[in-house]
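With one protein chain withheld, the remaining protein chains of the complex are depicted in position.
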Amino acid sequence: MDNILAFGAASDQAGRVDGLFVMITVIGGFFFFLTQGMLIYFAVKYRRRLPGRDNETPAITGSPLLEFLWILIPSIVVVVIFYYGWRVYTDQRIPVAGATEVYVNARQWMYEIKYPDGRTAINEIRVPAGRPVKFILSASDVLHGFYLPDFRVKMDMIPGRVTTLWVQPERPGSYQIYCTVYCGTGHSNMLARLIVMPQGDYAEWVEHGGGEGGEHEPLAVRGERVAKNAGCLSCHAVGGAEKVGPGWKGLFGSNVPLEGGKTATADEEYLRESIVDPGAKVVKGFPNVMPTYKTTLSKEDIDAVVEYLKTLK
Amino acid sequence: MSAPPSGHSDPRVAFETAKLGLWTFLATEVLLFGALFTAYTVFRVKYPALFQSEHLKLNRVLGTLNTVVLITSSLTVALGVEAIRRGKARLLEKYYGVTVLLGAVFLCVKYIEWTEEFHHGLYPGTNIFFSLYFMMTGLHGIHVLLGMGVLSYVIVLSRRGRLSEAWYTPAELSGLYWHFVDLVWIYLLPLLYLIG
Partner (left out) sequence: MAEEIRSGRGYLAERGWRSWAYTMDHKRIGVMYLYTTIAFFFVGGIFALLLRLELLSPQAMYFSNHTYNVFFTLHGAMMIFLFVIPAIPSGLGNFFIPLHIGARDVAFPRINLASYWVFVAGFLVVIGSLVSPMDTGWTFYTPYSAKTGAAVTTLSLGIFLIGMSSILTGLNFIVTIHKLRAPGMTWHRMPLFIWGMYATSIIQVVATPVVGVTFLLLAMERIFGVAFFDPAKGGDPVLFQHFFWFYSHPVVYVMILPAMGIISEVIPVFSRKPIFGYNAIAYSSLAIAFLGFLVWGHHMFTSAMSPLANAIFSFMTFFVAVPTAVKVFNWIATLYKGSITFEAPMLYALTFIFLFAVGGLTGPFLGALATDVQLHDTYFVVAHFHYTMMGGTVMGFFAGLHYWFPKMTGKMLNEKVARVAWALVFIGFNVAFFTMFIAGVRGMPRRYAEYLPKFHVENVISTIGAAILAAGIAVMFWNFLQGLRKGTPAPGNPWRALTLEWKTPPVPITENFHEIPVVTDWPYGYGKVEGPPA
């Protein structure tokens, strides 16, 4: 769902922010065209007509009345804008009663989601349409940001502190989440999605333990899905390129040179270890920055990812 | 190197100019320490219990001793400036010499205090109180050292016969600076050592 300029608001709150935006644009535009129009008009009208000879210029050094007016009027205008901005903001900060709470913890470079019933996810938050949801934000390592452009809201995620943000999404859809506080190499790959589901679909999803995929989903297909959702693809490319981490194409079964001179064979055990204890063997030439998935991926999910890697020849 | 052309040949105006320069510099120093005092306030409000328990680990005897030392050194520096106002260069050198000595005593006592604290496992990284303590007293100590350097330089100028009752600007300015350094300590002492 894209928003060209200030439209495409995904909630009533966002619509109010857009209203403020339009107001400031109109006021700013008015003063811009007024002043710059006069600038251009004066520059043209009062240009020197005869080369080498000045026009006669009058003895005007100022006007106390004009000074008073152009101090007073902008002061009033800015107070109005301040007030409107403050009111819309205050509404934004006070969560509506009965909001579902979702915990979002940021770490380099992913969002760890935890629902009140204990379900977890990575980089994907599912909520029902038409009901308020409050995000409880924190960070494990450095500052991160949580930005939902379609809702016109953002909040920093600060280690050692909890911050909150609430929205009431009205329309089902998939909305972008960006990290907006610089947090290191993976900052621009730290993307997530807010998936707003119709209330019926949401209820069904909650009941069936969350997660797509049927009971007979092939392990490799599941692995591809997990790899996408767990943020692996932020740092690992599947097509042969190199990002923050080594590429996965042709990885399974190959001989991997390690920091410190040794080599390892990328078999199932090596891959499993790389996911739960990434610092144990670091590939030569790559930084030791991969976070561990020991607590975030189940054993089945890890096996699925390994199966997926086998398909990337 | 001859003196650069200055805007005013009138020595009184030149003196006022130099003093304005020093006061402006002292304003920057107020902001420098002010930032740390602000941090102190912020954390004190946030962790009153920590400040209460940790400040007792400081050596108040040595802190008080150092205060006496610095206040005395302000007295001697003032007497030194007064001396050169009356043209007594040798007396200036004596008083300034004592001041530098007192500054050295201050730093030695500080050294003893810090060593004692390290011995008890209290380091800048230990907790926020000690981060503040070491940063603030450390920055202050650097200023004491710089002040000693400036005062020594004034003694050298005087020994070369450059100062007299007609011109003693370096003495006046260095005296002002030293009073400022003393004043910062007078704020540091209660905030760090005394308030529970």
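We just call them A and B in the order they show up, numbering each chain from 1.
The rule we apply is simple: contacts are C-beta pairs under 8 Å (C-beta built on N, C-alpha and C of every residue); 3 or more make two chains touch, one makes a residue touch a chain.
Computed from a predicted model, the values in this text were never measured in an experiment.
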{"item": "Given A:T100, A:T120 or A:N189, the one touching the chain that is not displayed", "value": "A:N189"}
{"item": "Selected from A:P58, A:G98, A:P116 or A:G200 as touching the chain missing from the view", "value": "A:P58"}
{"item": "Residue in contact with the excluded chain [from A:V102, A:V153, A:A230 or A:L309]", "value": "A:V153"}
{"item": "On subunit A, residues whose C-beta touches the chain left out of the figure", "value": "2-6, 16-17, 20-21, 24, 27-29, 31-32, 35-36, 38-39, 42-43, 46-48, 54-63, 66-67, 70-71, 74-75, 78-79, 81-82, 84-86, 88-90, 92-93, 141-143, 145, 147, 149-150, 152-156, 158-161, 163, 176, 178-189, 191, 241, 243-244"}
{"item": "Contact footprint on subunit B, counting only the chain that is left out", "value": "1, 4-8, 13, 16-17, 20-21, 24-25, 27-29, 31-32, 34-36, 39, 42-43, 46-47, 50, 123-125, 127-128, 131-132, 134-135, 139"}
